[in-house]
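What follows is one structure encoded as structure tokens, with my remarks underneath.
For this view, one protein chain was removed and the others were kept in their places.
Chain IDs A, B and C follow the sequence of writing; residue 1 opens each chain.
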Amino acid sequence: MTEQLAQLTVKHYKSDQKPIWCPGCGDFAVLACTHRALTNLQLRPENVVIVSGIGCSSRIPYFCKTYGFHTLHGRTLPVATGVKLVNPDLTVLAMAGDGDLFSIGAGHMPHAAARNVSITCVCMNNQIYGLTKGQTSPTSVKGHTTKSTPYGSISQPMKPVLLALAYGATFVARGYSSKTHQLADLIAQGIKHKGFAFIEVNSPCTEFNNTYDLLDTMVEELPKDWDTRDRAGAMALASTETKVHLGLFYKEERPAYEEMAKAFEKNVNAFDANAYLARFA
Amino acid sequence: MTEQLAQLTVKHYKSDQKPIWCPGCGDFAVLACTHRALTNLQLRPENVVIVSGIGCSSRIPYFCKTYGFHTLHGRTLPVATGVKLVNPDLTVLAMAGDGDLFSIGAGHMPHAAARNVSITCVCMNNQIYGLTKGQTSPTSVKGHTTKSTPYGSISQPMKPVLLALAYGATFVARGYSSKTHQLADLIAQGIKHKGFAFIEVNSPCTEFNNTYDLLDTMVEELPKDWDTRDRAGAMALASTETKVHLGLFYKEERPAYEEMAKAFEKNVNAFDANAYLARFA
Amino acid sequence: MPKEEIIIRLGGEGGEGVISAGDFFALGSARTGYHLFTFRTYPAEIKGGHAWYHIRVGSKPVLSMGDGTDVLVAFNAEAYNNHIGLLNENGVLIYDPDTVTPTNGNFIKYPIPFNKIAKEDLDFLRGKNVVVTGFLAGLFGLDPSSLEGLIKSRFRRRPELLDQNLKSLYTGYEFSKKIEKADPYYLKPTERVGRLVMNGNDAISAGALLAGCRFFAGYPITPASDILETLAKEFPALGGVCLQAEDEISAIGSVIGASYAGMKAMTATSGPGVSLMTEFMGLSGMAEIPAVIIDAQRAGPATGMPTKLEQGDLNHALYGGHGDFPRIVIAPGSVEDCFYQIINAFNMAEKYQTIAVFLSDQSLSQRTQTMNKPSTAEIAIADRLRPTPEELKDYQRFSITDSGISPMSLPSEEGGMYVAPGLEHDEYGHVEDPMKSRVAMTTKRFRKMEKAQKELEAPPRYGADDAEIGVIGWGSTEGVIREAVEQAVEKGYKVAAIHPKVLCPLPEEEVGRFISSVRRVIVPELNYSGQFAKYLSATFAIKPIRLNKYVGLPFTPGEIFRKIEEVVNND
Partner (left out) sequence: MPKEEIIIRLGGEGGEGVISAGDFFALGSARTGYHLFTFRTYPAEIKGGHAWYHIRVGSKPVLSMGDGTDVLVAFNAEAYNNHIGLLNENGVLIYDPDTVTPTNGNFIKYPIPFNKIAKEDLDFLRGKNVVVTGFLAGLFGLDPSSLEGLIKSRFRRRPELLDQNLKSLYTGYEFSKKIEKADPYYLKPTERVGRLVMNGNDAISAGALLAGCRFFAGYPITPASDILETLAKEFPALGGVCLQAEDEISAIGSVIGASYAGMKAMTATSGPGVSLMTEFMGLSGMAEIPAVIIDAQRAGPATGMPTKLEQGDLNHALYGGHGDFPRIVIAPGSVEDCFYQIINAFNMAEKYQTIAVFLSDQSLSQRTQTMNKPSTAEIAIADRLRPTPEELKDYQRFSITDSGISPMSLPSEEGGMYVAPGLEHDEYGHVEDPMKSRVAMTTKRFRKMEKAQKELEAPPRYGADDAEIGVIGWGSTEGVIREAVEQAVEKGYKVAAIHPKVLCPLPEEEVGRFISSVRRVIVPELNYSGQFAKYLSATFAIKPIRLNKYVGLPFTPGEIFRKIEEVVNND
């Protein structure tokens, strides 16, 4: 078995199920970058669990030859948290859409981040509800005319990177499905990070919200000398609406939840039922 | 009736039900300040709706002689949103605990703020679950030993003011139940604000988390010349852990959701069923 | 003799336009005066997979999909393989010879190179499905001009495509004239009559508007999203507000807030969303706040088969939620029924001040069906009971009354101030000593349901007067059951049926009388566990014979007919 370790290639992480996404969908690239990140890290596929919610993007576990869990809409992080806490040796990815993570699931990320549980959370942000055929999502720009907002959206768009920073995530980055080299690298870094890692990926929906051209004009690398320890600076930059910065915004070392929880364990023993019950005698 | 307008006093807003809080509970002051704010604004009691969730703090509507809705744990803002949207003339307050708004209800505030619906949201933060007798809350400090965290909490505390700012709330303030003059004023300002107003109130729980002494050493007014238009500065200040700043952090004029929604209405007409059905003929 | 009823099934790859090809033809014929019934099914994925569309159109009222198909339009080999077994003897196979190679069989074949026509003749491959529509129109005697309007309105927003599509339509139409017609199906030109054609979601939206609904909050989900989308469009001109909520919990929360503030309000979702709304259903019961939830059922549990049919949420509608509280459950039987019953749902929710769950399903929500134009002036609209000036002097929001109904004040009403409580409470809504009021308040809340039950319309019984076998169904299967029962009666079987629309409170007297009048009861339903059958057992202490189908498709009349026959023969 050990001889195989050095030999894992992308095909070891690819399942035999064909992605059902539309031609040009950004999620293809996210999938490929995930395969590549896993390959780069040479992780044993059976030690990887990809947890997702519901959405086009959330179909991703089916296309990976790892363990996976296609849960419920919005519940990606709670399930991923349970997986990680009982088996911290697993690499746990939580991958889902903007609606999944920031609309119906909006209450979970603040807590996953506050706990700093070691999960790599990848938000495949297409600023639309893909699977339900094109309604406004929490990241849709103001004025966006969709099936559910025929006169234009009147909500301010949410800024995933800003939120992750405000939530106290210890690794916060943004990628773009058209920049696969960087994206694969960010996912790999996120996996290596101890603690909650959040990566927003701009992953356009060619069917209902094709933003490739717009994004191409808006993306910009983070400044070369960007200080990834400057949370306030990162929040300011993440608030920008005119540019879409790419790269690692922020990184901090803070004990991970699963480590802190384990630290309570001193002298773990088997349960001695009789001794326990004797307390009630 | 109109003669009464100038005559409303605090007693017009006080119900005949006696608060059931423990002696010294900060919520008494929040209640008194709410009464005072309403009195200062001379709002007709029947035009005020106080919506709450579940918790000690969420009992507040019963002690006000206004309309009220004691909803479900965590659902304060969705219900308040419904009330406001169908009758924008009402003054709608959403008042609840830190657990209600930032734990079980954590998914709703980002959206209420993004919409900028005119609700005055008051978080009575005691950094504990009062009603259920003392478990860790999302704002409990790290290391806090409670019934549910006997070895100390290992989650980073959430920062309500920071979150409100990241969510795009257009009015963000912090008060303290011991500073009633300021608190009454902040609530009154919040009510007058068009758009989503968020006020965190440090309101200690004498029974399970008596933080009066600690807070007394930590509170500090915002600098005199504080620029309430500086969101980035506000976020930086709200990230501080050593001080608890009091006052109005941020204020911005942005069209309120209910106004933007109404703006779609041109020539409102009664429903012409026959004409409508004719479309399907 | 030319046959004036045609069943057509079109099958192909999801995204190829199979469904809109069928839709154009179906709507076109309905608008020309024919009766129509359709069913569609497609994969949960956006692209790929197998989709099919089923049309039954005729000059007499159409109650179901029917059995088998007269015409199969196979866009690809998969469609041919999946559906050829269904083709009736001497039926018609229409196919593209470049993709489908039919084996021999007892059917009429029209090999039409649709792909080539679209690509080569028209240089517009995307128009292939409209070519098919035109071809079908020509073959079966539909005036293509009746389709023009539909195509125009579909492409209103994309005028650059309109001309090509119209050209595709006429190309297909002309092509049909070139082949030798060998089949007997022919829709004889009719006059346009005062009928409507819409789908279940359209009918629900229209009925809700008429009922006075002016607040909607919802979260997108198949197959309910259309309602959100329709109301978002219609409300501004009517002074209503439509909110896309962040999730279903928030949606129902806002609906209940809006209703508390005085507006008739509803949400629409499917199973997963209804599961999330459970806690608020109880609040509506406790605080006595009217609200309507549309559940367009799909196959569960969990995400299940999101684009497939199931009558799987009845249990949840009847029993879901902690604690005991009054609730109204209504299930419409047809598109027409969607219109009338949603009005009933609002009327009942408002009158009895509690939650009404409206159980549509994927087939009905997306079924296009013809219906008679409603006499809108005759439709009664109910409003909630409001306090009199006298009552406002010492206002008791939850006053104990004989009917259980207490007058409800609304914010901004002087003297009406109260706190709507999720806690148990006394007549004022005060919560200090709940045990004192518990029994009186609980019985008061349930008295409303007793009253509602008394006021129910009796569900009509049909079939043989001297029936020995009774069929009881619920929801979208009404038409298909009726058709099967009519067939059985024609065959001389002593069968009758009843199909209650209000399921909670159930019209116990009438259903009970029906049950007593027969020797055997058959309950056909589209779920595994027999949810309605068990509900009837619980109510009437009977053991009905169950007929359950749970593959994600509707019943055909034959399936029900055969069950009746089986019971007759085994009896």
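Heads up, the rule we're going with is that contacts are C-beta pairs under 8 Å (C-beta built on N, C-alpha and C of every residue); 3 or more make two chains touch, one makes a residue touch a chain.
Please read these numbers as outputs of a predicted model, since none were measured by experiment.
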#### Entry: Touch partners, limited to displayed chains, of the chain removed from view
A, B, C
### Query
Which one, C:L161, C:I179, C:A237 or C:I542, makes contact with the chain that was left out?
C:I542
### Query
Which is it among B:T149, B:T180, B:N210 or B:S239 that touches the chain not included here?
B:T149
### Query
In the complete assembly, which of C:D67, C:D121 or C:E424 touches the absent chain?
C:E424
### Query
Which of C:H35, C:K308 or C:R397 sits in contact with the chain that's absent?
C:K308
### Task
Out of B:W21, B:F198, B:F249 or B:F280, point to the residue that touches the absent chain in the complete complex.
B:W21
### Query
Hey, which subunit B residues sit against the chain that's not shown?
20-23, 54, 56, 59, 70, 72-74, 103-104, 106, 129-133, 135-136, 138, 147-151, 207
### Query
What is the set of subunit A residues that contact the non-displayed chain in the whole complex?
1, 17, 20, 44-47, 49, 51, 54, 61-62, 65-72, 75, 77-83, 85-87, 89-90, 107-108, 110-111, 258, 261, 264-271, 273-274, 276-277, 280-281
#### Entry: On subunit C, residues whose C-beta touches the chain left out of the figure
44, 49, 270-272, 274-276, 278-279, 281-283, 285-287, 295, 297, 299-306, 308, 310, 312-313, 315-316, 318-325, 422-424, 432-435, 438-439, 442-443, 446, 527-529, 531, 534-535, 537-539, 541-543, 550-553
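In the analysis below, only the chains that are shown with their structure count from here on.
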### Message
So, comparing C-alpha centroids, which chain is the farthest one from subunit A?
### Response
C
### Query
Hey, how far is the Cα centre of subunit A from the one of subunit B, in Å?
31
### Query
In angstrom, rounded to a whole number, how far apart do the mean CA points of subunit B and subunit C lie?
41
#### Entry: Distance from subunit C to subunit A - Cα centre to Cα centre, in angstrom
38
### Task
Indicate the residues of subunit A shared as contacts by at least two other chains.
103-104, 106, 138, 151
### Query
Which parts of subunit C, given as residue numbers and ranges, touch two or more other chains?
236, 246-247
